[in-house]
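Shown here: the complex without one of its protein chains, the others still in place.
Here is subunit A:
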Amino acid sequence: MATGELNPNHYQAQRAAKVVQHYLNTRYGSPYRLLGLHRVHSGNAEDVEDSGRKYQLEISVQEIISNMTEKCSAEVLFPSGGQQRSPQVQASCEELLKINTIAQEEALYQQYKMKPSLLSAQNLPDSYGHIDPDMKPFWHLCIVASSFIMLNESSENTLFNVAQVANITQLATENDQLKFDCHVLLHEMVSQEIIHWKLLFTWSPPEGVKVQQMEQLPHCHHCEKPPNTN
């Protein structure tokens, strides 16, 4: 295992930095704020006795909608031990919080809180990479909710991205929170597999995204009846 100073372009630092991206989206993500890893400037890894492996990173993070970038420092601990435990992340990128999204979030919230018909959308993006502009905030929301899963599932041997939101359906508003059911397809780079998850989550401007339930779907989409062989 690489220890000490890491090449920022190599996979060890890149995978750890992607975990920071997922963490930041769980903390700061919203329908109008979505973060992506822009660059890794430097990284360091060390073994921590009885704990796991700790990465220290200097990265740049970009807010996807405004294209604003910010440099952040972060620490990622991948726990050791038999149990599959989620990485622990410490990072702050407070400059990005200053991007003012309050008005847009409030407007979206009010619009969908009282809607007589509940939102339902499929295939975000579609096969051609297209997303209806009105649906983009919900694509962002599902990615933010998926970040909780991607954060939980990450290890030094994985790299997760959201491949597609297969379906997002609005459910009845609960305790002043908009509520959604989202079927998301995650792409895991190292295995090249597409993994299906179902999420139940809520959102409001003051509370942010809160995941209530998540469930991996045992999807055998590539399993088909073999042809009759003669």
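Details
FYI, contacts are C-beta pairs under 8 Å (C-beta built on N, C-alpha and C of every residue); 3 or more make two chains touch, one makes a residue touch a chain; residues count from 1.
Heads up, the rule we're going with is that contacts and distances are computed from a predicted model.
Remark: of the listed names "N(6)-L-threonylcarbamoyladenine synthase", "Mitochondrial import receptor subunit tom40", "Transcription factor IIA" or "Peptidase M14 domain-containing protein", the one matching the undisplayed chain in UniProt is "Peptidase M14 domain-containing protein".
When the whole complex is considered, the residue among A:Ser80, A:Gln104 or A:Asn161 that touches the unshown chain is A:Asn161.
The hidden chain makes contact, of the residues A:Ser127, A:Asn175 or A:Gln213, with A:Ser127.
Screening A:Lys54, A:His187 or A:Lys210 against the full complex identifies A:His187 as the residue touching the chain left out. Touching the omitted chain from subunit A are residues 7, 9-11, 14, 18, 36-37, 39, 64, 122-123, 125-130, 161-164, 166, 185, 187, 189-194, 220-227, 229.
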